[in-house]
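Every protein chain of the complex appears in place save one, which is left out.
To keep things simple, chains are lettered A, B and C as they appear, and every chain counts its residues starting from 1.
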Amino acid sequence: MAKSKFEYVRNFETDDTCLRNCYIVVRLDGRNFHKFAEQHKFSKPNDNRALGLMTRSARSVMEELEDIVIAYGQSDEFSFVFKRTSTWFKRRASKLMTHVASQFSSSFVFYWKEFFGEQPLLYPPGFDGRVVLYPSNRNLRDYLSWRQADCHINNLYNTVFWTLVQKGGLTTVQAEDRLKGTLAAGKNEILFSEFDINYNNEPVLHRKGTTLIWEKREETVTKSMKLPNEEEKDVAVTRRRKTVEAHHCDIIGDQFWEKHPDILEDDTC
Amino acid sequence: MAKSKFEYVRNFETDDTCLRNCYIVVRLDGRNFHKFAEQHKFSKPNDNRALGLMTRSARSVMEELEDIVIAYGQSDEFSFVFKRTSTWFKRRASKLMTHVASQFSSSFVFYWKEFFGEQPLLYPPGFDGRVVLYPSNRNLRDYLSWRQADCHINNLYNTVFWTLVQKGGLTTVQAEDRLKGTLAAGKNEILFSEFDINYNNEPVLHRKGTTLIWEKREETVTKSMKLPNEEEKDVAVTRRRKTVEAHHCDIIGDQFWEKHPDILEDDTC
Amino acid sequence: MAKSKFEYVRNFETDDTCLRNCYIVVRLDGRNFHKFAEQHKFSKPNDNRALGLMTRSARSVMEELEDIVIAYGQSDEFSFVFKRTSTWFKRRASKLMTHVASQFSSSFVFYWKEFFGEQPLLYPPGFDGRVVLYPSNRNLRDYLSWRQADCHINNLYNTVFWTLVQKGGLTTVQAEDRLKGTLAAGKNEILFSEFDINYNNEPVLHRKGTTLIWEKREETVTKSMKLPNEEEKDVAVTRRRKTVEAHHCDIIGDQFWEKHPDILEDDTC
Partner (left out) sequence: MAKSKFEYVRNFETDDTCLRNCYIVVRLDGRNFHKFAEQHKFSKPNDNRALGLMTRSARSVMEELEDIVIAYGQSDEFSFVFKRTSTWFKRRASKLMTHVASQFSSSFVFYWKEFFGEQPLLYPPGFDGRVVLYPSNRNLRDYLSWRQADCHINNLYNTVFWTLVQKGGLTTVQAEDRLKGTLAAGKNEILFSEFDINYNNEPVLHRKGTTLIWEKREETVTKSMKLPNEEEKDVAVTRRRKTVEAHHCDIIGDQFWEKHPDILEDDTC
């Protein structure tokens, strides 16, 4: 039962260290979530309980892996960005992505009740992930812009599609036909002229997705203190804490990044 | 909001296809499970509820990913072996390992209650994973032997250690000192002469870990059938089904493999 | 001028160790050899001087890197196979392929004169290379068969094409048109019925390419020895030496491999 005789098998492991000085992005995607959504009666086009649970799970990942500087989610996907200089898991890609996938998935089941109440989770869901590296701030921002543009395109489509079905009385096949070949302007027009809906007034959560970042918070807590030769008394103490905060805003333009200059590191390093 | 302008970022993804004609092993390890075990009051040296839950979660992974031909688990780790010729996820390493990690983790929380009853899960646990390739049957068997030898070495140590503490009244520090430098024979001797325990009679689940394989089962089910011009009647129908079965036996020697010749593919392919 | 301040850049190197227990194949291909052949007036369809020089350069590589167990070349390409268990360069892919490419290229220029005599080499030629891993003997043999089948297909085409041009008086465009859509049988037929050429009697060097392997040779050398109390006298001494030998035979079938059982290692290792 000598272990040493077999230990040579360890040498078959390969090193998958991520290139230094690059942002490490781990993106998770739900597996068969179309079916999952149907079986769990998600409301259409967006289910706020599901979106809340995704965000809660992503927050759990960020709190576990502090080197994640920003996360962005929409629909059944979430992207996590590790800072350029992170040495978490010695930058081993496999460890980083499996830990994120694992923590997200266990959290999804763990927090289910908080969002779906008594509606039972029918089976344990699956997510798959990948790692992508981005060498510059521009590349990283373009990645996040790509995902947010994807959110917009899908949400506009889904909003019109389900409005045609739910309010317009079309079948799903008819709605699909109606939208074939339409551009953004055409879809906005259908919503506005036929259903009196201004797409820009739709919830930002649905239009912009969810961006999680670390923010410093000042908290004032009351502590009872007793100084020498004095009576005990209540004192207000101010603490600074970093917490994960959610934003539902545009991250394609410069404004968000100018307001939060600490997220990205300097390109010239 | 043109998506196309940003889509170039897709080209930063790298191809991580696993070499063909090799077994793909995904191994998961619990993160901070020492602390997790303490916080959830796992019994020592082995907690059958936890082992049962690990196995249940592994079974859930195998049922989801049918190309896994064998899985082996012990303590807080589980290894999953994809068949040599698997084309699951186009053999992309990242997809394979994240899906396994995700499915295992969501199952771990989902099935918690089945094994721990009313004892609550305090927080969502995390696992990390890795992928290793093995080109030959010998290499793969040596990998599994390595893990089972590890199981044996750890379980023997833990059994003596906790017997010294729980029955011998030693502190954990004293027990550690007592075992320093002892070989397997010495540990067996302590158990036998001082506590009248024959290690070989300890539960196989603890000594050998858990091996999961697919087995063909014949089931006889009763169906009511109605042939033309006849009355409806009950008929016994025999179906063959593949199910995941657990074994707690030696997988280092040849016997297990001779009994289950379908697990491994031919080396000469 | 402190070196240490900059040395962090070493950590950007990645590990590209080849998976253990796999054959490592390095294939080189001439760059722009169509143009190179024209500028150096290679005879068509095959130039024996060029083929000789390719083989001489490959032999130089094998003599430098003894873990290469077999090499196969045709036209302007050569493949080198490192044994499964090789630890040359710690199996680092980049080192293996660049050393092979470098040694081959410097040899090509170094030995030019031996094959081309006074005809000058006009400029230093370039080759590019790649590494491919094969886990089983079957895979490796299929790789070599693929290259030899390629040799056959190209040589048959080129033989007919240049016969049509050189003996049939066709222009290259007419010859190309004539061959469009023809199968092997059709090409053989043109050669036989129109030019009285039996393709199977063409030189094996052209039809089968060149296979280099290590062979043990017995050499008898005469040494003058002087034993105590005896006169010096000449003694025949037999030495065994491994030398690189060239073969021009079929390597797709089993015969070659049965005759040289030492080339491949056992699959069951």
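The criterion applied here is as follows: a contact is a pair of C-beta atoms (placed from the backbone, for glycine too) under 8 Å apart; a residue touches a chain by one contact, two chains touch by 3 or more.
Note that the structure is predicted; figures quoted are calculated from it, not measured.
For the options C:Pro124, C:Gly169 or C:Pro261, the residue in contact with the chain missing from this view is C:Pro124.
When the missing chain is restored to the complex, the residue among C:Ser43, C:Ser94, C:Gln119 or C:Thr172 that touches it is C:Ser94.
Panel shows chain B; residues 11-12, 14-15, 17, 19-21 of it touch the chain omitted from the view.
Residues touching the missing chain, restricted to chain C, are 1-3, 6-10, 12-14, 16, 28, 31, 60, 64, 89, 93-95, 97-99, 101-111, 121, 123-134, 139, 142-143, 145-146, 149-150, 152-153, 184, 252 (touch as defined at the top). Although one chain is not drawn, its touching partners on chain A can still be listed: residues 19-22, 133-139, 267-269.
As a convention for this text, only the chains that are shown with their structure count from here on.
Here B is the chain whose Cα centre lies closest to the centre of all protein Cα atoms. Annotation: 54 Å between the Cα-based centres of chain A and chain C. Note on chain placement: the centre of chain B and the centre of chain C lie 47 Å apart, centres being C-alpha means. One simple way to say how far apart two chains are is to compare their mean CA positions; for chain A and chain B this gives 30 Å.
For chain B, residues that reach two or more other chains under the stated contact definition are 133-134, 139.
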